[in-house]
Structure formats: structure tokens, C-alpha cells
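All protein chains but one are shown in place.
The chains carry the letters A and B, assigned in the order they are written, with residues numbered from 1 in each.
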Amino acid sequence: MTYLGDIWYQAGWPEEIDEGRMLARTILGRPLLFFRDADGRPAAVLDRCPHRFAPLSAGKYADGVVTCGYHGLAFDGAGRCAHNPHGKATGAIRVESFAAAERHQVLWVWMGDAALADPDRIPDLSFIDQTPPTAVIKGLMPTNAEYRLLIDNIMDLSHADYLHPTTLGGTFTDAKMTVLHDGDSITVEYSSIDCEPAPALRVMVPPPLRADVRVDARWHPPGVMVIGVSAHPTGTPPNPAADNFTLHSMTPETASSTHYFYCSTRPFQTDDVELSRSLKAILEQAFAAEDKPMLEKQQQRIGDADFWSLKPLLLPVDSGAVQVRRKLEALIEAQQADPPHQAARQA
Amino acid sequence: MTYLGDIWYQAGWPEEIDEGRMLARTILGRPLLFFRDADGRPAAVLDRCPHRFAPLSAGKYADGVVTCGYHGLAFDGAGRCAHNPHGKATGAIRVESFAAAERHQVLWVWMGDAALADPDRIPDLSFIDQTPPTAVIKGLMPTNAEYRLLIDNIMDLSHADYLHPTTLGGTFTDAKMTVLHDGDSITVEYSSIDCEPAPALRVMVPPPLRADVRVDARWHPPGVMVIGVSAHPTGTPPNPAADNFTLHSMTPETASSTHYFYCSTRPFQTDDVELSRSLKAILEQAFAAEDKPMLEKQQQRIGDADFWSLKPLLLPVDSGAVQVRRKLEALIEAQQADPPHQAARQA
Partner (left out) sequence: MTYLGDIWYQAGWPEEIDEGRMLARTILGRPLLFFRDADGRPAAVLDRCPHRFAPLSAGKYADGVVTCGYHGLAFDGAGRCAHNPHGKATGAIRVESFAAAERHQVLWVWMGDAALADPDRIPDLSFIDQTPPTAVIKGLMPTNAEYRLLIDNIMDLSHADYLHPTTLGGTFTDAKMTVLHDGDSITVEYSSIDCEPAPALRVMVPPPLRADVRVDARWHPPGVMVIGVSAHPTGTPPNPAADNFTLHSMTPETASSTHYFYCSTRPFQTDDVELSRSLKAILEQAFAAEDKPMLEKQQQRIGDADFWSLKPLLLPVDSGAVQVRRKLEALIEAQQADPPHQAARQA
């Protein structure tokens, strides 16, 4: 599979490399190792010693340097040899390195040309920074399905009416749906006026009230999405301060598996840690019981076939998801047409 | 692997789709979904929604219609869209469907051109209909070996002398063997006069009597076989009313796995349900302990190789099984030579 290379992917959470920990994670089919360099900045190298190809993650990390557990070669965050017990630590001894960054409480990696890795190209997720940590719920839900199926899942929220009828679903199929483009980003907006709110929204609009609901799913390439939810009793004015936002970030692990990172925030009861814990359990359980099995079975049915070759039936509700797929294809094609950068973008 | 397409395969048992149940089963490598249509007739569709390729079996069945659990599209037994919550249920919204039938208490599917699916081409298994249900034993024994190895196993019963010495074996190697052709069917007949009956036949010929035994294994393409057993004390006249018949039906699941359906009937103690239960347990246990491991190991040894490319040693006892293989190859070749039908017959 060809992926977009010159772009930021979520690699994980910064705290996964705190307290002297390394993080081994396969991204775009390549085994990577994340750790903090001597200055505490995130670093990413290929998790494969250039000597005998042992995983560096089977070795040790200390003071910004990873040491291979097989023959003792050590590397810094830039991939340079920091110590060679068998001779000189020459410049020829290097492990492939990748640009990494930490922003909005997310750990990022740039899989293409590191010289182009501008942190300002990281999508704006400042809603995370603006939420007290006690009201932030985050995690990773590994899924054996390719990342574009998981993007489809978010960019066509009508599925909630069928897959999540007792929590999130109920209003999407009948909502007014609008697809908006903004640079390379695409947003699908669902607007429902005077509807019966989904069960999960009753906290904002208690029964028997009717609700005006707006849900935005905003996609940034390659797979970073934010869902914003706004709901208020019909006939009352909107209350932007009560809106809530959730990151749904899909990073390809392999051609048929995805790291599904999520980060949910809320503007109410923000210091209730117990509530955060219970919401996290509910959210992960819903995913495990409803989305994950469906997505993985979908992947099994598709197998190695190209999605379009199976001639999917197109419905109006697919509009946003299909535009996202087309945009992603166009970006990959543009990159492919740029030969010097090709090599780094295949896995 | 290329299979015979325009032919009936056993898909299961009708009761597997009774009481509002759907049945998901892969046949010739294709995931199928069986259910009863609004008129109660068996129906078969591809178990993959044409929209986003979720398995329809992960949805719901009611009143002859299956509804996809992902976005709510519904289909009837002919594969037509019965409901589309996102727009009109147009004729363009279809899921691939297959001809299905119910006859002789067996559920059948026709994997080729449905227009040619004549139920009268289903082999005559009326011995099942003529047996009181209390004396019918049936089941499915999943086997990780390709279906032709399982056909060989039935069409060369000499294996019973070595693999089942304490139950069915003892007389086949020394029997007079005859191979008979009847249209596309092939029968191997084993005749043993004045022999010591196999342990399993002692119920018909108790010790110390000698027996005259005739066993017929009749094959119908692609893998439907009936074994008839006739045994009576030597010197007494045959008693056709005491003959018993067993269906051995091999349906390819994939290129290296088979749905092995069996249905055993008996003409004695026909209302003894307890006996039926215990005979079923004995039969399945014998298969699980003796045939299945041998067949699966055989498959492992063959791997992906073409059977003939391994130059199997041919013995006189192989004669029936080899003629069956040759007939099957000829039927497939004839079908391959008929281009409009090819596409439907590959998986």
C-alpha cells in the first residue's frame, strides 16, 4: 500500500515515552522506536539495529540513548551512533531516524522527508490543551482493519443510527448533511432541528425535551478527525460553552490494521475523575462491542481486494467519506508524481 | 481452485434456517448467507453488503428480509433491496443471490447460473425421507482438507481395513470390487461372500455366523455420496429391508477445507431416540479420532501442490476414486470451455 509520507501521523501519546520508557510501535508497516532525546524531545528511529537487525526495543534506554541488547551499539535520537564497544563510533554507523514532535498532548511522527517536517502543519487540536486533564479521556483501540475503513466510519456517522442505537444513534439518517472543504480538510456537518436527542445527549437535553443538534466531523489528512457535538433544547439559544470535542485519529499500523487513537474532552464536571474513568470504560466497551467487530469483519470481506474494484454502492450518506477518500488519493498521487520523495513513502 | 459451478452443493440442513435463524457459511470460498424468504423458501445471498461490504450476517433477520447492521440497508431472498433508509430502494441496489433449494431434508445451493438451477438435478436421497426422523442421524464434520481428498476417502473404502479396524474394517481389501458408471454417477461396489463381518455389522450378522456383505459407494458430482450396506448370514437370502444407507456429502469451504455433511439412516429400532443419540456420538467420535486427523495430515503433506504433480502411486483399490477424479475434471473442463459461465464458477 502507498501511504502519504510527507505528513504528520499520530504515533501515540507523549506520556508513553515519559519516565525513561521507550515505545515500540509499527507505523505504515515499519517498526519504529520512540523515546526522548537527551534534551527531552521526542525522537523516532527504525526499531532495527543496523548491525545484525535486532530490535533496539529489546535493548535498553537511558539518558536519551538506546543501546542494542545484542552487541551493545548505542544510538541517539538523531540515529547517530553514541557508543560502539567494538571500535569507533563513526558517522557511518547510523540507524534510520524520523522527525517526531509533541503538540496538543499528542505524539507525532513524520514518515517522509524529515527536512519538510514542519510542526506547524500539525492539525489544530487546541481543544485538548484547553480542557483540564481531569476531563480528558484518551486511549488506543487497536483494530484489524485498514485505516480508510476507520476513516469512513467517522466521516459517515449515519452508521451510529444502526450500530449504536442505544447511545449515539438516532438522528443522523434524517439530519441535514453538508460537506464543506477547507484547504485539504473536509468537514461533514449533520444538523437536526427539533429532534429527539440520542441517548448519549440526554445529559445536555434531558427528556422529555426536544433538541437542536449539530455534529461536525472534521477530517485532516491523512486520518486525524475531530467530532464536535452541540446540542441544546429546541427553542433555546445554542450554548457553545457546552459543546464537546473528540479526537479520532487513525494511523495505519499495516495495510490491514490501524492504531485507533481517541481523545475525548468535556466542558462539564471537569474535575470529576471518577466520571472520566467511567466514561472511558463506556466508550471503549462500546467500541469493542460495536465498531471493532463490524470494521474487522468488513476488512475480512474485502480481504486484499482494492475497495473500488468491488464497486461499492454509493449512497448520499457516503458523500463526505467518499470525498475524503478522493482527496487522500489525490494527495498520494501528487506525492507519487514527485519522484525524489517516493522511496520514503512506501512500506 | 476451479469448481463445478452449475451443480447443486449441499449447503447445510434446512433446520439451520428454521425459527428465524440466518446461516452464514462459506462455500467454494465465497461467504454466503442462507435464510428463509417471506414465503418460507430457502434463499442464499452473498454475505457482504454491496454498500460498504459489511457481512449481512452481522445484521438482523426478520420476515424474509436481512438488514445490514452497519447502515440499515435491507435485502430480500432474491437479493433485491427491501428497504433503504437513506433514499429509494431502487433496483440498482442488489446483493448477489444464488439459487437455493430444500429437498430430501437437505439444504442445497447452486453456485453457477441460477437460471439453470433445476431442483430435479438434485440427487435422489429419498432414503432419508423414507426413514422415521427418530432413526435419522445427521451432522457436519468440518475438515481442513480439500474436498477431493474426502471424496477419495469414501470412494476407496479399503482404507477402513487399516484406519477403522475395530468398527467398519476387515473385508474391503479382499472384497471383489466393481466400478460402475451410470450417467455422471460412479458407483464402487464391494462384494464379500462368506466373510467374517466387520465389527459394526455384527448387529446384522451376530457371531459366530459368517456373512455375505455388499457395500456400494455411489458418487454424484460434485461430492454427494451414498454408502449402502447390505449384510446377511451366509447361506440365507438377502434381506433388502435391512439395508442401511448413509449420505456423505462433501462441500468445499475453501481450497483446503471441506464441510463434511453426513446423514445416516437405519431400518431397525427406528423409534429408539437414545440409540440414535449414541450412534451419532460413536460416528462423530470415530471420524474425529480416525478419518479427520489422517485427512488433515494428508492435506498438510500435499500443501499447495497439485495432486497429480506429486505422481501418486496407483493401486487397484484406487480405481473408483481415480475415475471419480477424472470425471470431475472432465465436467469442470467442459464447463470451462463454455465461456459465458466461467466467471461464476471461480472463487
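The rule is simple: contacts are C-beta pairs under 8 Å (C-beta built on N, C-alpha and C of every residue); 3 or more make two chains touch, one makes a residue touch a chain.
Since this is a predicted model, take the numbers as computed values, not measurements.
Peer 1: Pick out which of B:161, B:212 or B:253 touches the chain that's been left out of the picture.
Peer 2: Checking each option in B:161, B:212 or B:253, the one touching the absent chain turns out to be B:161.
Peer 1: Which parts of chain A face the unshown chain closely enough to count as touching?
Peer 2: 31, 47-48, 50-55, 58, 68-72, 84-87, 92-93
Peer 1: Suppose we count only contacts with the excluded chain; which residues of chain B make the list?
Peer 2: Its contact residues with the unshown chain are 149, 152, 156, 158-159, 161-163, 173, 293-294, 297-298, 300-302, 310-313, 315-318.
Note that in this section only the chains that are shown with their structure count from here on.
Peer 1: Determine the centre-to-centre distance between chain A and chain B, using the mean Cα coordinates as centres, and give it in whole Å.
Peer 2: 48
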